[in-house]
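Let's look at chain A:
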Amino acid sequence: MIALLLILIPLLSGLVSFFLKKENTARAWALFSSLFTLAVSLLGLTLMNNEGNLHFKTEWLPDLGSSFSIGLDGMGQLICLLTAISFPIIFISTWHHVYKKAHNFFALMLLSQAGLMGVFLAMDALVFYFFWELALVPVYFLCSIWGGEKRIAATFKFFVYTFIGSLLMLVGLIYLQSQTADRSFDITSFYNLSLSGNSQNWVFLLLFAAFAIKMPVFPFHSWQPDTYEQAPTATTMVLSAIMVKMGVFAVIRWLLPVLPLGSYAYGETTVSILAVIGMVYASLLAMRQNDMKRLIAYSSIAHIGLMVIAIFAENKTAMQGVMIQMFNHGIIIIGLWIIVEIIEQKFGTRKLSDLGGLAQKAPVMALLFVVIALANIALPLTNAFVGEFLMFTGIFTSAVFKYELFIIPAAGLCIILGAVYMLNMLQKVLYGNTNTLTASGTDIRLNEKLVLGVIVILIIAGGVYPQPFLDLTKETTELILKESDVLPLLNK
Partner candidate 1 sequence: MPINYYIFLSLALFCIGMVGVLTRRNAIIVFMCIELMLNAVNLLLVAFSKMHHLKNAVANASAGGDGQLFVFFIMVVAAAEVSVGLAIIVMLYRNVRSVDINFLNRLKH
Partner candidate 2 sequence: MQNSLQIAWLVPFFPLLGFLIIGLGRKYLSKSLTGVIGSGTVFLSLLVSVWIFFLVKNENVHVAAYFNFISVDKLVIPFAFQVDALSSLFLLIITGVGFLIHVYSVSYMQQEAKEHFARYFSYLNLFIFSMLLLVMGSNFVILFIGWEGVGLCSYLLIGYWFKDNGNNYAARKAFIMNRIGDLAFLVAIFWIISKTGAVNFNEVFAVAQGQVEGKSFSANDITIITLLLFFGACGKSAQIPLYTWLPDAMAGPTPVSALIHAATMVTAGIYMIARCNILYSMSDVTQDIIMIIGLATAILAATIALKQNDIKKILAYSTVSQLGYMFLALGVGAYSAAVFHVMTHAFFKALLFLGSGSVIHAMNGEQDIRNMGGLSKKLKITYFTFLIGCLAIAGIPPFSGFFSKDAILLSVFEKNPVIYAIALSGALLTAFYMFRLLFTTFYGSFRGTEEQKSHLHESPVAMTIPLIILAVLSILGGIVGIPEVFMHNGEKLKVFLSPVIAVSTEHSVSHSTEYLLMGLSTGLVLVAILFAWNKYRNYKKITEKGFGKLLENKWYVDELYDKLVVNPILKFAGFLNNVFEKQVVEGLVNGVGRFVNYSSRQFRLMQSGQVGNYVLLMVVSILLLLVFQFYLKK
């Protein structure tokens, strides 16, 4: 019931929103709907947290061996909560942003939420694929209609990139279905698969291509800074906070347990090396960016890289770190985008070289910005520290890596570089003297204070007392690691 509602509410209210002609009605409707989704998601976490409410299954395409099966486990709960929290925050923070044809904008936003929820809830590979694409389409329109100047080129690149990935994934999924004992797309059938090492290897490549593009992993990342830069900020928030997590999530749920040997063959070697190169590379690039959006985009690539490595560390510590970090990173990066949006709305620029001295003009914003930026570099007592600490611990204690002496120092280097670029951004934006542009600055509005306040509270709370989140993801972690354990397979 809960699971179904999480998809249906945004889907239906999105469709309704197409017919709301007044901008403010559409805005309020979208906010109302997203708050409703959040309430349902919280209910699922607390009061109605039982099997019957969290799972839903019905006939869909019996001939293809697919049923409409959705459900929430610990990891799903967490990431659905992220999705549910993000949308109200996005709507409130961009409350004063004027969109042309706003009803369409909000409708598409809600549809993308429905798609994202579906991806995180899916317990059937075909349903998963269906929602994976469903989430992509609204974003395509959002970027290409409401984006910046070079939106068409950027969106085209984004679309082609992710679409190629999706098709490869489809091929892989169909092959996997053909190999299952009962010719079914159901997740349990997939988990029961035991393919030969060779076929696992190439199916791994097919599926991972899709996920790697989405996350993105170096060198498939070049769509990301362009798209983030060109997309309207509300969409950028969806993209960076939630959509990139689709890739991470999918690797954990659909790749590691299904293809343990493939993951073992590539994950601990090629993929980890690429990810760590990507981390250093993105951190270095972030140091040289002048555009705030691009800087944050590269910083996001670096953080995702760490998650990828941690997934393939294949132990509980790292895996729980990844899961909690998916949530934490989403919260933090939304905060950063909100700041960027505020600054861009106010001064019409995102260039670091044009800004300065905002701490004098907007002390509240400065305070919140500093906290969020410090969370992004994983300062202790912010939520990201917990995630990164666990991931690093897991990577360090992992038994599976072959190149850890390269991976750990390189990943560690990013801790330093992260501080360099984030502090540089803080300094260029907040400190120093005001210039002609920023002299007219004022502090942030009430709605912005509200959402940033919520984000900061989430950041601190997650950093001081992360245990509830960790308990939530414990079972999923155990399941995934049990399914993906390669040692018995290798010994065979």
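Candidates were picked such that all candidates are chains of the complex that A comes from, given by their letters.
Please note the rule applied: contacts are C-beta pairs under 8 Å (C-beta built on N, C-alpha and C of every residue); 3 or more make two chains touch, one makes a residue touch a chain; residues count from 1.
Keep in mind it's a predicted model, so treat the numbers as computed, not measured.
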item	value
In-complex contact partner of chain A, selected from candidates 1 or 2	2
Of all residues in chain A, those that touch candidate 2 in their complex	157, 160-161, 219, 221-223, 281, 284-285, 287-289, 315-317, 320-321, 357, 359-360, 363, 374, 379-381, 385-386, 389-390, 392-393, 396-397, 408, 412-413, 415-416, 419-420, 423-424, 427, 430-433, 465-467, 470
